[in-house]
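Every protein chain of the complex appears in place save one, which is left out.
And then chain A:
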Amino acid sequence: MSPRRTMATFTAAILAGAALAGCAESQRDDESGGGNGDDGTFVFGAAGAPEMFDPFYATDGETFRVTRQIFEGLVGIKPGTAEIVPELATDWEPNDDGTEWTFNLRDDVKFQDGTDFNAEAVCANFERMFDQNEAGQTAGEYWGYVMGSFKSDAANSLYQGCEAADDYQAVISISGPTSGFPTMLSLASLSMQSPTAMEEGDANGIAAEGEGFSFPDYADNPVGTGPFTFGDYDEANGTITLKRNDDYYGDKAGVSELVFRVIPDESTRRQELEAGSINGYDLPNPVDWAGLESDGNDVEIRDAFNILYLGFNLDGNNPELKDPKVRQALYHALNRDQLVQTQLPEGATVATQFMPDTVSGYNTDLEPYAYDPEEAKRLLSEAGAEGMELTFAYPTEVSRPYMPDPEKIYEALRTDLEAVGVKVNVKTASWNGGYLDNVTAGRYDAYILGWTGDYDSPFNFIGTFFGNLKENDFGTKGMPWGKQLADDLKSADAIVDEDERAAAFEKVNQQIMEDYLPGLPISHSPPALVVGPGVEGVEPSPLTAEEFDSVTVEGGQ
């Protein structure tokens, strides 16, 4: 083909394209942008894409951030705290043994598709969550986690049934009292969804396919009762648009549109904020906080609702760790004050126990283990463990709210341990590339890990760590007190009276820190979010569960 012919072909292709242009119709909605009034748009930069929009099957924070705006639960969370408050239920009352809970419901609520919200809808939701096929039981992570089981294994389920006593009164039966109920009903996964929409979209039609799950149509068409309705997910552009629900029963949202933009790179999120193309983003790097503030942005620091700890595998190959003196020595070796001041964000505190002070059951009498390298050396020599070896690991390719930079935290701890003569074998793996597996499988003597609470319950913290004797990362089954600890936790959790329950958990916390020493709680770190100039009404949530209906944007976007 000669160059001239190539040129001719190219021109022909362009002309064909131009001809095609006549065939493609714009599908623009003429009223775009103005449908819900025009109080501006709040654009929030998210670090990742949501998995789907049915919170029941979701497991990640990016999905919950979006669904929290669309859905509500029977129980809500007071903005800015971890405390539960009435949401779709106005109040609730247990029977004497804490196994039957009567929820009085709001009578002025409709789902966004017009379906009535009432006791029947509540029970339809619980039955839907309870009655899952095999794939649904695996994908319905949170239900499995808080309720223990599903309908096919009803005997082991906390949830036992739901009954509509009258139009606006639902009675939920559970197998026994627990500190987690009804607080767990504030979980995004357990939100109330429209029974009509769920039926139309075959909400439970999940199936295992190859190595993943295929989700039904409903997962892309969520209908709740919240202040925003689902607009669309522009996957190609990484934006999720929600519209103000003008029929919302409560105060209407302050902006007509709420947009989440997926921006995985943290420095890009910051640049987007500086350029004014987004109004806020989550988890700004702590080293940027001061700079962001001085540029006129507002860094909102959440109360810490997490714990970073140094975990030991007490049932592993390191016999020296079984000696409480050795563990005590390691605690005294670590300078946590310095670590908190140099490696963690402003507002971080040294932990005295495995839960933050906002959780009931927190023991205020406990003091942190003092940094005392001499005492550490003395204890090590008393135990005959001078020069002991420790396989100590940290994760890479991850940043969690409780550990913004695992490597730096690790380095500080390692230096302290080596200073008292411990020989540290450094181990590392990427978060999804084996680290969690290795911790779970007990392949490290010591590791750093943490937890962000799901809701305000002591069992959600220490119960998660030590409540399951057979399977926990600390290997407590290898210790004489392991069973006692697990049993104590379970019986404390089953106490109906709140004050008595809190006292029982306080005692367990004391035993953990003074007698058992299964690991060392290091710190609580407050994660932040940042909003640009002109944005008002953001209430930072310790549970990172911000609701954006109270947000207003000056001048709109």
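General remarks:
The criterion applied here is as follows: a contact is a pair of C-beta atoms (placed from the backbone, for glycine too) under 8 Å apart; a residue touches a chain by one contact, two chains touch by 3 or more; residues count from 1.
Methods note: contacts and distances are computed from a predicted model.
Of the names listed as "ABC transporter permease", "Thioredoxin 1", "Cysteine desulfurase activator SufB" or "imidazole glycerol-phosphate synthase", the one that matches the UniProt record for the absent chain is "ABC transporter permease". Listed residues A:E471, A:D499 or A:E514: the one in touch with the omitted chain is A:E471. Checked against the full complex, the candidates A:F71, A:F215, A:Y248 or A:F548 give a single residue touching the omitted chain, namely A:F215. Residue-wise, the contact with the chain that is not shown comes from A:E235, picked out of A:E93, A:D166, A:D202 or A:E235. Only one of A:G161, A:G434 or A:G478 touches the chain withheld from this view, namely A:G434.
With the whole complex as reference, residues 1, 6, 17, 20-21, 24-29, 32-33, 41, 43, 48-49, 51-52, 59, 134-135, 138-139, 141, 144-145, 208-215, 219, 235-239, 241, 257, 259, 261-265, 267-268, 271-272, 274-275, 277, 397, 429-438, 440-441, 449-451, 468, 471-472, 557 of chain A touch the missing chain.
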